[in-house]
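Of the protein chains in this complex, all but one are displayed in their positions.
On to chain A.
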Amino acid sequence: MSVQTQIHTKPQAAARTAPAVPNKMVARDVKVFYGAKQALKGINVEIQENKVLALIGPSGCGKSTFLRCLNRMNDTIENCRVEGLIALDGEDIYGKGIDAVQLRARVGMVFQKPNPFPKSIYDNIAYGPRIHGMATGREELDEVVEKSLQRAGLWNEVKDRLREPGTGLSGGQQQRLCIARAIAVSPEVILMDEPCSALDPIATAHIEELIDELRENFTIVIVTHNMQQAARVSQKTAFFHLGDMVECDDTEEIFTNPRDERTQGYITGRYG
């Protein structure tokens, strides 16, 4: 059975919630093991194009693990094993013909802690386009850098200090720099692993606004511990619990009318 047909034979869940929007990524029965320990127990999720999917759940429930499966970042962890199917535009990303490096250029990632490279602001943004040969000349590269910084809402703050080290920015600016860096390679999907957990409320508000704007051009998956944040930025929400995905639905639906008892318990703050 080919990957294409496999996806199309199971369209029920997606069809029920949002028939019009195509699925950018699909996960089917994804299981992840770290050595003998099973971290994910068969996850099924559809990630719709140009929408924000929030992954919520208590610590250690497997949200980050699942996120890292989506661009094969788990490959860099030793004795981590992934089973099941994850498809990007209908193509199995763990398939034989797929190079993890090329995949990550299409599915970018922003991390929990801002991790700018020990380079100038300019070189931080230009890093991706340079290694992928996306800009041929100096001017083209300048343009990519400016555009990325503008889209990340950072251009006005740093345009006069592009040559200064990226590590000299404030925490919130660093995180927007990392988002700009991810945008610069024009990915199709951006994964964000608790992007605001190390930031103050003002910087967080900036990033949330930014996420909402980015939705126009990118598909976004965000892991967050902050349920207000999930409610604010996402259209879809998936609730994870102990390695299972309990439910995945429209954000409004999850927060106002959760079907599962555990979801209700978590969002009302009874545990987790």
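FYI, a residue touches a chain if its C-beta (ideal position, glycine included) is under 8 Å from a C-beta of that chain, and two chains touch if they have at least 3 such contacts; residues count from 1.
The definition used in the following text is that contacts and distances are computed from a predicted model.
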Which protein name, taken from UniProt, belongs to the chain you can't see among "Carbon-monoxide dehydrogenase large subunit", "Phosphoribosylformylglycinamidine synthase subunit PurQ", "NADH-quinone oxidoreductase subunit C" or "Phosphate transport system permease protein"? "Phosphate transport system permease protein"
Of the residues A:V45, A:C61, A:L88 or A:M109, I need the one that contacts the missing chain. A:M109
Of A:R181, A:H206, A:R232 or A:R262, the residue touching the omitted chain is A:R181
If the missing chain were put back, which residues of chain A would it touch? 71, 73, 76, 78, 101-106, 108-111, 113, 115-119, 127-128, 131-132, 165, 167, 178, 181-182, 185
